[in-house]
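For this depiction, one protein chain was excluded, whereas all remaining protein chains were kept in their positions.
We call the chains A and B, going by the order they appear; numbering starts again at 1 in every chain.
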Amino acid sequence: MKNVDFATFKPAALSIVSILFSLITGGIILLAIGKNPLIYFALLFTRGMGSSLGLIETIIKMIPLLIISAGLLACFSAGLWNIGSDGQFLIGAMLTGWAAPWLADSLPYPAYLVTIAFLGIFGGMAWILLPAVLKARYDINEIITTLMMSWLAINLVTWLVKGPINDLSTVPAQTTVIPAVYRLPMIPFTRIHAGLIIGIATLLGIHWVIRKTTLGYQFRVMRMNKKAAIHAGMCVPRLTVYGLLISGGLAGLAGAGDVLAVKGLFQAGWSPQYGMTAIPLVFLARLNGWAVIPLAFFFSFLALGGEFVARDLGVPVFFVHVLEGLTLLFFAASEYFEKKWIPK
Amino acid sequence: MIGITKNFPGVVASNNVNLDLHPAEIHTILGENGAGKTTLMKILSGMHLPDAGTIIVRDQTVKIRSPQDSLRLGIGMVYQHFTLVPELTVLENLILGFESGFFLNLKKAEQKLKQISAAYGLTIDPDRKIQDLSVSECQRTEILKILFHESDVLILDEPTSMLSPAETEDLFDTLRSLRKAGKSVVLITHNLSEAISISDRITIMRSGKNAAELSGDMLMAMDEKTATNRILEVMFGAVPEPQPRVAAQHVFADETVLELRQVEVLNSQGAAGLKRISFSVARGEILGITGVDSEDRRLLAEVIGGQKRTTAGQLLYRGRDITLTDISTRFELGIRYVTEDRINEGCVIDMALSENTILQSYYRQPFSRFGILNQAGIQSFTGDLINRFGIRAAGPDARVGTLSGGNIQKFILARSLSGEPGLIVCSNPTYGLDATTVRLIRQFLREESRQGAAVLLITPDMDELFSCSNRIGVLFNGEISGFMDHSVATAENVGKLMLGIGE
Partner (left out) sequence: MNVFLESALITAILASAIRGTTPILLAALGEAYAERSGLLNLGIEGMMVAGAFSSFTVALKTNSLLSGFVCAAGVGLTLGLVFGILTITLGVNQIVVGLGLTIFASSMCSFLHRVIFGNQFPILFGAGGTNEIPLLSRIPLIGQAFFNQHWLVYLTFSMVPIMYVLMYKTRFGLRVRAVGEAPRAADACGVNIYGTRFFAILLGGLLASLGGAFLALGDLAFFVPDMIMGRGYIAIVVVMLGKWNPVKVCLGGLLFGFALALTSALQVAGIKISPDFILMTPYLVVIIALLLFARSTNLPSALCVPYKRGSDGQ
């Protein structure tokens, strides 16, 4: 645990190299379709970081990413794979979109905020409960089950929003708009909402738990050698459920936050897929909470820039996801070099 | 093989080693653990590439780059850890890698098997799956596989380590008939008496180098005692004092620490593994338990450690019923189980020593309070362990993977011995370790028993059994076939019990 500082340089370098390679490959792809990659990236950077507006937008965009990453940090550290965080996110978001309008009227503001938070967490946890139990009791692969639940969620919330929880006063299928007064408070002197504090707090909180507590220790042993964990008497099924519930709950919280702070409503067909971005992100961060922050910023900034540039240059938004996929692949490949470089 | 040199990170496994093999001979390579015998033979069988040196087969220099190369040259090796595919049948395993044609011709293979069985007297049912076979049957299959490929040279790596005395004799008979048929056999072992009884020639290795060679006539000329001493001299430079038998003064016979009453446990197949096991261990006593079946030994260890549940019977620790108690609580009570599977179960090899120290006790003070780990406490405790037990490691933060096998075992034992254990259950504790570490570990165990702990030593190694135990118990077919005091125990009568032949 002490040799973190020296050894982190090499892994960090590998992560950065992975990103560089994916950017270069992305550039080649852009060339192939006849766009100038240099202009693309230049615009990307200037739009994303050049203006204070862009900067703030990037930070706002990275908040749900932080929270979901915190959840993934927890379960990845235990060797568990929650690939369905998008579904859990949507459930939390949907519940918030549905409940916030009338809760806001009946509860005092602080209590209302706390209730919404719990709603989001509870929604996410409820959605991952089945996969967690299936894994804990029957060792059924959680990648598949969380994915299935995720697709289930997408269709379920779409159906719900078109039906029972639809606000019929508006034409598109969506829930009632939450008045600005009842949204998340802003951080004083900025236009950034309080979600940032929650995001960084949960992220660093999980990071601390993994490194410094007995629960985190048990997670790490479980990931590195499950047999030894069982042999030592650690209750692996219980830890499995804990790990997955934490990540599900946080994904749900992220959804709640996004609706409450940014969108103010939940509409059909909206699925920002933060989870898909968070997975490579947490890997690139080498399961280190501190490293997640700059990486989340980077990915959000790519996404935001991508949206602007899409309109200007005609490069579809999907391109950002292409970069994410490439990054994950290069990162995976870099593991090979890590084994050779860092004597283990 | 001439001038073979092979380096592994941190270790020179083979240093300019020479070896020659004649047709129709049984040539034993003798040496302590770590002497480089297995590495040398793995080079011959294609599993490792030598860094330097030449190999000449039938007067032609060859390059062996893979197992396929060596098999084509007629060299086959039976490894210590079996190279059979559990899910497949015997026949499928025999033809694996050498199937003729696109479609499997099992009929032809079966005929060939019958031929070979008849020629060498080795029979086995071709349609049984490997996972259902016993250890000696697996070994027989391995030998058949090499004969199937018409090899002339058979290399056997520590073949007798998991066999009972009777099965060993069967194996030796097989080897003799192979020799009669003109085959050459290379036997790797660290068991002196076996080497002396079966070999035509002995090459002794030490620390990766040739140490000496004893040819056939020399062996004939000496009797067993002289040969043993000569070999020991070469291997160690001096004839060590014979290990003293354990004195039994400090056993508190009336204070029972562990008691099993009619314990029954299911094995991994769901069938009856252990049946009606009843015995007790007293304070200060070292009870050695042995048996041919490795799974039975493991079941016994695990049912006491808590990893396996009983289906019937009771377990009592210091009079308290622990049949339903979980692993952590048993640890709390003072039961320490040192597993035989050091790397996979006993530690987390990629974590630091300090992180491994708390594997079973992370929730206790001083290692953690209110769920928060106390780094300072863990570090100092680990450092303490390293010093007290002479573990060679860079420090408490060193990764377990950087330690040698012996030091890992020392560490695991040290961890378990801390905190005044009441019962120590160790399974095969000195397997694969060098002589010094072996002596050290046995010392630890004796010391603990002297201080009042009860020790249950479960091992297939006869030497270990005799060197430490006050009493010896034998498992056969999932039941206890007998107990005897160390004073009356001999290899012969213990061996008989292992095979279930009367008392």
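Simple rule for what comes next: contacts are C-beta pairs under 8 Å (C-beta built on N, C-alpha and C of every residue); 3 or more make two chains touch, one makes a residue touch a chain.
Since the model is a prediction, treat every value here as computed from it, not as a measurement.
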Contact with the hidden chain (one of A:Leu152, A:Val177 or A:Val262): A:Leu152
Interface with the unshown chain - residue positions in chain B: 8, 38-39, 42, 45, 47-48, 66-68, 71, 77, 79, 81-88, 92-93, 95-99, 101-104, 145
Contact set of chain A toward the excluded chain (per top definition): 29, 33, 81, 83, 130, 134, 138-141, 143-145, 147-149, 151-152, 155-156, 158-159, 162-163, 276, 279-280, 283, 316, 318-319, 321-322, 324-329, 331-333, 335-336
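Heads up, the rule we're going with is that only the chains that are shown with their structure count from here on.
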For chain A paired with chain B, centre-to-centre distance based on mean C-alpha positions, whole Å: 48
Residues of chain B that touch chain A when the two form their complex: 9, 306-307, 326-328, 331, 339, 341, 344-352, 354-355, 358-360, 362-363, 368, 371-373, 375, 397, 399, 401
Sites on chain A touched by chain B in the complex: 1-3, 212-215, 217-218, 220-221, 224-225, 227-228, 230-233, 343-344
